[in-house]
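Note that this complex is displayed minus one protein chain, with the remaining chains in position.
So, chain A:
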Amino acid sequence: MSDPQEYRDSPLRPYVLTGGRSRPTRNTLRVDTLLLANPDKPLPVSASRQERALLTMCTRLLSLAEAAAHLELPVSIVTILASDLVDSGHLQARSGIPAASSPDPSLLEEVLHGLRKLR
C-alpha cells in the first residue's frame, strides 16, 4: 500500500484525478459559481473518490471556491470535476456574471443596497 500522504503530494496526482485532462469541458464555471448536488441522481459506482467528495460537499449550496477550499483541492481541479458533474446532471450550477460582460446597473444597485444595510 502506498503512503497516502506521499501520493497526495505527487505532482502527477491532479492530472490523474481529472482523467488526464487539464481543461474543463465547459467554460461557464467560475470561482464564484454556486454548486448544488442533484438529490435525485446518485453517482454511478464508477465515479471517483474525488467526484464523490465534491458531490457530498455540495449537498447544500456553496461556491466552487468554497468547495475547493474545504476539500483542500486546487480550484483548477475542482473546476474540471464540477464541469463533468454538471454535464452528467449530478450537479446544478448557478452562475455569476459571464466573463465577457459586467453586472448591469440594477444588480449593482442591489449589491450596494445589501452592503449599506449590513454596514
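Here is the rule we use: a contact is a pair of C-beta atoms (placed from the backbone, for glycine too) under 8 Å apart; a residue touches a chain by one contact, two chains touch by 3 or more; residues count from 1.
Here is the rule we go by: contacts and distances are computed from a predicted model.
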"ABC transporter permease", "ATP/GTP-binding protein", "Fumarate reductase iron-sulfur subunit" or "Electron transfer flavoprotein subunit alpha" - which is the UniProt name of the missing chain: "ATP/GTP-binding protein"
Touching the missing chain, which residues of chain A? 30-34, 36, 60-63, 65-66, 68-72, 74-76, 94-105, 107-116, 118-119
